[in-house]
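Only one protein chain is missing; all other protein chains are in place.
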Amino acid sequence: MKKTMTLNLTDAEMRVLDDLSTRKDLSKTAVLRQALRLYQAVEVRVEKGDKLVFENENTREKAELMLL
Amino acid sequence: MRFERSKEWWVKRAIAEGNATIGAGLLARDPASESEIDDQAAPREESRIAFGRFINLMRRRHGMSIEKLADAAKVDASELLVIEEDVHYVPGPRTVYQLARMFDVPQARLMQLAGLTAANDAGLVEEAVRFAARSEAVHKLSPEESAALSAFVAVLGQGEPKRSL
Partner (left out) sequence: MIDSSTIFLVAGDTLEPVEAELRDGIEEQQLVDWQTQWQPALTEILRELARHGVPMADWPQSWHWDWRQKRAGVAGLLAFPGFSIMADDVTQGLAQVDLTRSARSAEHQGKPLAYVDYLEVAPWNRSDRGNVPRFKGVGTALLTAIAALSVDEGFKGRLGLHSLPQADDFYRRTGLIDLGPDAAYQGLRYFEMTEDRARAFLEEE
């Protein structure tokens, strides 16, 4: 059973949501649900002591994303 | 998620499966990956005698009954019994893996010894035969057996086997 909630977003946030929805071929709801899944997955890893790192394939440069 | 499909719908699809065995997914946690396993597994009697003897002696050195070892290594007690008594028996890879972990010996070497991978290391086979000849499955570990076992454990630990890819 799914529950409904109202979301208050700024224009900028709404634009990002629209953009992601287009690029990922997802409804706005699906984007937010995906975001929630990813956020949770990352959070659980970070809590276990893992780091979230982005690596540039060409330069091999790494950037750590700081979460909380 | 609820599916509302008729019996015929499912049956048609089940039959269409034919003789396929469906599966998917990376072998994420692979205790014996293909790289460690030779395609032509040619079990050698000599090394398998040594394998059974080895497990028997290691178990007794640890003062364990078959049941206790089965429990500790999480393997089937009946399989352990067959391993120790039947030289023709080829154990399951998982069992060998668990026993290697239990006795802290290299898994790939034990796989060779068990006949699961081709023993392309002539030295190991020779050592295995010598070891099997020197030890006898009696109730208590004699000093000679104990020495033979120690020497063989050392041989097993000598580096990783050459792999034929």
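Per-chain residue numbering starts at 1, and chain names A and B are given in the order in which the chains are listed.
What we mean here is this: a residue touches a chain if its C-beta (ideal position, glycine included) is under 8 Å from a C-beta of that chain, and two chains touch if they have at least 3 such contacts.
These figures come from a predicted structure and were not determined experimentally.
When the full complex is taken into account, the listed residue touching the unshown chain is A:A30, out of A:A30, A:L52 or A:L65. Mapped onto chain B, the interface with the missing chain covers residues 1-11, 13-34, 37-41, 43, 76, 79, 90-95, 97, 116-117.
Against the chain not displayed here, chain A makes contact via residues 23-27, 29-30, 33-34, 36-38, 40-41, 44.
In the analysis below, only the chains that are shown with their structure count from here on.
The distance from the centre of chain A to the centre of chain B, each centre being the mean of the chain's C-alpha atoms, comes to 45 Å.
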